[in-house]
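The complex is shown incomplete by one protein chain, all other protein chains being positioned as in the whole.
Lettered A, B, C, D, E, F and G in written order, each chain numbered from 1.
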Amino acid sequence: MKENTPIAALGYANIDLERKRRTGYAEVIFCLGKTPEQVAGIMQKMAETERLIIGTKASVEQYEAVRSGLSSAGLDADGLSLTYYADAKMIILSETLRPAERKGSVAVVSGGTADIPIAEEAALTADAYGFEALRVYDVGVAGLHRLLERIEKIRSADVVVAVAGMEGALASVVAGLVSVPVIAVPTSVGYGASFEGMTALLSMLNSCSLGVAVMNIDNGFGAGHLAAMIADKGK
Amino acid sequence: MKENTPIAALGYANIDLERKRRTGYAEVIFCLGKTPEQVAGIMQKMAETERLIIGTKASVEQYEAVRSGLSSAGLDADGLSLTYYADAKMIILSETLRPAERKGSVAVVSGGTADIPIAEEAALTADAYGFEALRVYDVGVAGLHRLLERIEKIRSADVVVAVAGMEGALASVVAGLVSVPVIAVPTSVGYGASFEGMTALLSMLNSCSLGVAVMNIDNGFGAGHLAAMIADKGK
Amino acid sequence: MKENTPIAALGYANIDLERKRRTGYAEVIFCLGKTPEQVAGIMQKMAETERLIIGTKASVEQYEAVRSGLSSAGLDADGLSLTYYADAKMIILSETLRPAERKGSVAVVSGGTADIPIAEEAALTADAYGFEALRVYDVGVAGLHRLLERIEKIRSADVVVAVAGMEGALASVVAGLVSVPVIAVPTSVGYGASFEGMTALLSMLNSCSLGVAVMNIDNGFGAGHLAAMIADKGK
Amino acid sequence: MKENTPIAALGYANIDLERKRRTGYAEVIFCLGKTPEQVAGIMQKMAETERLIIGTKASVEQYEAVRSGLSSAGLDADGLSLTYYADAKMIILSETLRPAERKGSVAVVSGGTADIPIAEEAALTADAYGFEALRVYDVGVAGLHRLLERIEKIRSADVVVAVAGMEGALASVVAGLVSVPVIAVPTSVGYGASFEGMTALLSMLNSCSLGVAVMNIDNGFGAGHLAAMIADKGK
Amino acid sequence: MKENTPIAALGYANIDLERKRRTGYAEVIFCLGKTPEQVAGIMQKMAETERLIIGTKASVEQYEAVRSGLSSAGLDADGLSLTYYADAKMIILSETLRPAERKGSVAVVSGGTADIPIAEEAALTADAYGFEALRVYDVGVAGLHRLLERIEKIRSADVVVAVAGMEGALASVVAGLVSVPVIAVPTSVGYGASFEGMTALLSMLNSCSLGVAVMNIDNGFGAGHLAAMIADKGK
Amino acid sequence: MKENTPIAALGYANIDLERKRRTGYAEVIFCLGKTPEQVAGIMQKMAETERLIIGTKASVEQYEAVRSGLSSAGLDADGLSLTYYADAKMIILSETLRPAERKGSVAVVSGGTADIPIAEEAALTADAYGFEALRVYDVGVAGLHRLLERIEKIRSADVVVAVAGMEGALASVVAGLVSVPVIAVPTSVGYGASFEGMTALLSMLNSCSLGVAVMNIDNGFGAGHLAAMIADKGK
Amino acid sequence: MKENTPIAALGYANIDLERKRRTGYAEVIFCLGKTPEQVAGIMQKMAETERLIIGTKASVEQYEAVRSGLSSAGLDADGLSLTYYADAKMIILSETLRPAERKGSVAVVSGGTADIPIAEEAALTADAYGFEALRVYDVGVAGLHRLLERIEKIRSADVVVAVAGMEGALASVVAGLVSVPVIAVPTSVGYGASFEGMTALLSMLNSCSLGVAVMNIDNGFGAGHLAAMIADKGK
Partner (left out) sequence: MKENTPIAALGYANIDLERKRRTGYAEVIFCLGKTPEQVAGIMQKMAETERLIIGTKASVEQYEAVRSGLSSAGLDADGLSLTYYADAKMIILSETLRPAERKGSVAVVSGGTADIPIAEEAALTADAYGFEALRVYDVGVAGLHRLLERIEKIRSADVVVAVAGMEGALASVVAGLVSVPVIAVPTSVGYGASFEGMTALLSMLNSCSLGVAVMNIDNGFGAGHLAAMIADKGK
């Protein structure tokens, strides 16, 4: 490997240090299937140059390994904080005080209480990237008025993330009511013929409303990331 | 086979002549995969004793074979008429003038224009059994106000048949708005990941609204039949 | 959110307080994927106004959280009792003494011993809503005479719930023998190519008998609920 | 290839001339995907040594090519006849007059009229191998009495072939009523979620009755062949 | 329920006491999904009249419940013994000394070592019914000579049970080499695209050899049972 | 239905006339499954108020019916033109001379020549909505340099639509190279295990690159529409 | 696009002219889904520099367009010939007289007569690349001796291509008998649960023999290409 490559090689991982320059966003750590040591090693390496690092689908063991690997004192001195969000299974290292001003807003709409962990993945991500996350939870289509009452709040956002399991009808209904892009996230919430999210996924792909694009099952983070890209007018 | 059996044996078919006594409804002819001659033979045999005969998924060739097999003069004399509904692919032999009084009503709600043939299967069936069919078509959830404006009409029915392809969200939305049973019929309308109706089927099975039961893909007739059974208060 | 909305907002849940007025039945708590605290919080809120609350797919931990959250003395004073049905995984809060008179009857027919938990979901639900549940269990089609001997009991009901795993043939056979609607519930009982209930589900959707509609795999509660809607002649 | 090999090499086919010695039955020609010329060539070669040749899933074009390739006069002289069964899509070359005495009997039971072509595949095969085929058609479980009335005829056979599409419940019901092996053949009859026979196939594999084994979808011939092997007491 | 019904009703189970008269074999207990108490209760009831009782897919806990429920002294007095086969997960209650004479033989052929538990299900069943089980294990097609060397032993049987996971090719190869029926049992042995036995199942259903019928995945018992029915010449 | 409803009811269709106000875009006609007469009727009705109308998945017969229904002279007088794009199967009615100024740009990148019809759906749609469509076709990943050479052109767009069949890897590779959202469209191009686009669909949903959201198989129009929504900075 | 790029841009196609340098083989034309004009245009362009061009999955119409586009006289003068192989659906432009010397050999083994078109794809490809194609057809495992008799011929090759539909067992059996790599090609030959080749595909992926890798369904060309790469010792 050449000397000046923008890759940090750890043996088990090659961190893509120039991704931010290329795509506008630093690499993100997908923690599923990595050992706690690997996650910690990667995050430590990235922390040398980055001021916002996100780990997704992370276990508390992985978080603790990261916590141990980073000096609290050092983080404080750098004006950084490290947090684990148990629901969303995310590790976020970010600036302690982020500027009050928001670059825009992302509405995160979810069908049921059990969808909240995935919805939070999206909301926390949008928040970390500097957008206001407008949370509108438990507004499934079985009680349409719950959604209709909050539709103005949803319409005020630059982009909508619609999170739902079971039959995933929320995405179609929301997209028919707003004039901004809708990022649909099927969740694995349900049982029997929900086939761990496949039904919601297929349903969202076949939305009869326009303006809907779909993420992988339970990929709340990806939706938050894409929503931020879309909301970011000044790119 | 014994003498007095309530079966009319035609070699290729054993018509279940006592089904009406047993289940309240005469046997129905599922025409798919039968030759025109077989359909005509079965209908002719049934016409000896029945005054309402329904053939489903019927081709125009099958209808013409039936037409040839039954004497028009004879039908007239009996006060019967034979009709082919090309959209719904149904052959219906019924009394020429049915009594004006209806036993109840069935709302048939459909998502899009392309779902109409299946919706008509349900509506014509309910009608043939003596119920008023309240047709509410092309009210897919992409434009919710189309549905909401007609919700009182739907609510006035004894039972609702919800017909939709693509993501099939209509069933969940309707069921959340009414207090009667909803019979959901997925259609094969759509393309790509609609998988010829499987997506709508799975979506309806996972409805987050209560009071929804599901029929096979494109089984409008079965839904109309079941709706009539449910609406028939005096059974 | 407006002041007078018929929603009780708990942050993680928006309880649809006007569902009873709209659909005739109060909201039901689908417990799978909720924390014990969330279940308890929702039930407590609903208990302020409702006298019949059902939690489905509930764990004993969720039940205990509910139990702790509700004062036994208070329940007694209100003439209410709270019960956990371990087999059916249901939490039911209902009036201590329900009126002897029944609004109608629901036959719950099941294929094998292992299907009983799902059958009980349906039977307990019908019972809670004020209908007589006629239990006819372990009458799978491998020994047809077991079913035939009890057919008169089944025929006496206003509606039938047919619960079966494996090949799910019970629904077709029962529907051919009765004149009332049959709500079919596939169960995940079986192994190998039963694919956790998918085979029974597909089988029931393709029933050669008329009058059958299908619920999601293992959705005994939903079947009981719909059966009650159908049996409720006085709606 | 060695001189004395028991293979007749035609370039496009290697006819397994010793299969009869090895397995008790001569090779059978699966015609699907072969050109008419190939079918004719193979049959002509086999006719040099065999007195019973079966072609399955054969088109009328393939039959005509065979017909042209074999001298009628020659067949007569040999006491052989060649017949095409359009329904069953079979070409059978066999002795003109087969002995009246049968080696046993095979009951072929089918669900509906549209299943007859596949049922006939089985019945004609059993017949060609010297067994009596007891045809019991159109006895689907929607009208159980049609089946129960004929159960003694079915019970009199050495083995049963049960042919059904849609939900395929016939196999389970029949197997619960007889004491001989049941060979189940799912057919592609049905629509929507029958998935061209997959539902009937899965259903039969999960039969709650004992004594059922399953063939490929629409494989009536294979069932007739296996039934003959089982019925053949004197092997 | 009538007085003289041939059903033993236990509440959770209706034991089909006349099945032996009807199908030649007593009911068998499918233990999966039943509580230990239910299994013990059913077996105790059956033990009042039967001298051969089989429980399949049984856990050791279920066995221990049965053991406790049946008096060892009583069994001895009756000349019966109760055994648990851990590999095959079977509970068998049978006569202590079975007659040496066998009614015929069943070859049980298996692909790999990991398939043995399912193969043993079949072999123990055939044995319990009074047939000689010829075990030919670990003869997968990757080393064909292992199979070819033992082919005469296999050919000596009245029927063959072929047990294999992974690609399930064993069934086709064996069936091409013998002149008796082959009952194929796919197993869930494998990983990745074996999809827990579905690949072996599909493979066996599409066998290019004649004389193969297929059981559900891992259904060794069912294969043994059917093999006994076929091998039983004197039925 | 009320007087002032923003719906044009044609019996077979309810045109959602206020969709533009609500979502920013007028209703679009999904032509698949509609008769030519229905398509023409809907377009004629819409042409009374709209100056941009799009019909997708349209046949030439449907186009001709539309052509007949609209007076050419009238269109000219209104400064409108009607065009059929055979590849993309689109009917577009739009202003004859659209303003030269573009609101932004959409890169449409496709894998192979056979993907072009779907890519054109996206490009023509973006163009009709007033965006510059940057076409970069036949740059599949088998020859990476074809893509890399044009990457600057792609990077210049406000949003990318990536169209590919077979394994659909193009979406992941492109998304790793740009800093704008990527709308991925799987196509049904391929054979065998491409399963008519399902493989490309699944592949795109599992993209290891961030910033990718997915449309239904062959839904080029939907992608173009969503891309326009995203690119429209001034919304 | 830059001046000196090794791409020939035709608008609808970008021919990768440097692929030969990069991968050792010139680009191949996958004809499915391309118009005859596109195929002809691409081939004409490539013929300017290449002396071996292959078109796969080609229709006779595509061939005729190519034929028209290339001057026969010109081809002769260049010592090239153009041939269409109807069975294999291949268009091959190659040197009229290829050198007698072969670089190695590829055995192409197929299960049945209907698999020959795909087997020929592989054989013709190996031949075109300068290897001897050893054809061993119709040696399916139902008659193992057909295969065993020819095993020495197969063993003499540098690599084996195993082509089979139905249950695809041929690949496993062959791989257990040879010491060279086996490229397995599932074909869509079969019916019912062969699911158009998926069963053979899954079977081959789960081969219990070592040394087997799998191609897409019906991808005979790809197998021939890869086999040539493997056989090419001097690379």
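A few remarks follow.
Keep this in mind: a contact is a pair of C-beta atoms (placed from the backbone, for glycine too) under 8 Å apart; a residue touches a chain by one contact, two chains touch by 3 or more.
None of these values were measured; they are calculated from a predicted model.
Shown chains touched by the hidden one, complex as a whole: A, E, F, G. Only one of G:P36, G:P181 or G:G220 touches the chain withheld from this view, namely G:P181.
Checked against the full complex, the one of F:A88, F:V159, F:V173 or F:A223 touching the unshown chain is F:V173.
Per the touch definition above, the residue from E:I7, E:I53, E:V189 or E:I230 contacting the chain not shown is E:V189. If you put the hidden chain back, the residue from G:I15, G:A128 or G:M215 that touches it is G:M215.
Think of the hidden chain as still there; on chain A it touches residues 1-2, 5-7, 11-14, 16, 18-19, 27, 30, 32-34, 38, 42, 57, 186, 188, 196-198, 201, 216-219.
Residue positions on chain G in contact with the hidden chain: 22-25, 28, 175-181, 183, 201, 205-206, 210-216, 222-223, 225-226, 229-230, 233, 235, in rising order. Looking at chain E, the residues touching the absent chain are 112-114, 116, 137-139, 142-143, 145-146, 149-150, 189, 191-194.
Keep this in mind: only the chains that are shown with their structure count from here on.
Shared contact partners of chain A and chain G, listed by label: F. Annotation: the A-B interface is duplicated by E-G among the options E-G, D-E or F-G, judged by over half of the residue-numbered contact pairs being identical. When you average the Cα atoms of each chain and compare centres, the chain farthest from chain E turns out to be F. Work out the mean CA point of chain C and of chain E, and you get 36 Å between them.
Averaged Cα coordinates give chain A a centre that lies 51 Å from the centre of chain E.
Looking at chain C, residues 112, 142-143, 175-177, 192-194, 198, 201, 205-206, 210, 216 sit in touch with two or more other chains. The list of touching chain pairs reads A-B, A-C, A-F, B-C, B-D, B-F, C-D, C-E, D-E, D-G, E-G, F-G.
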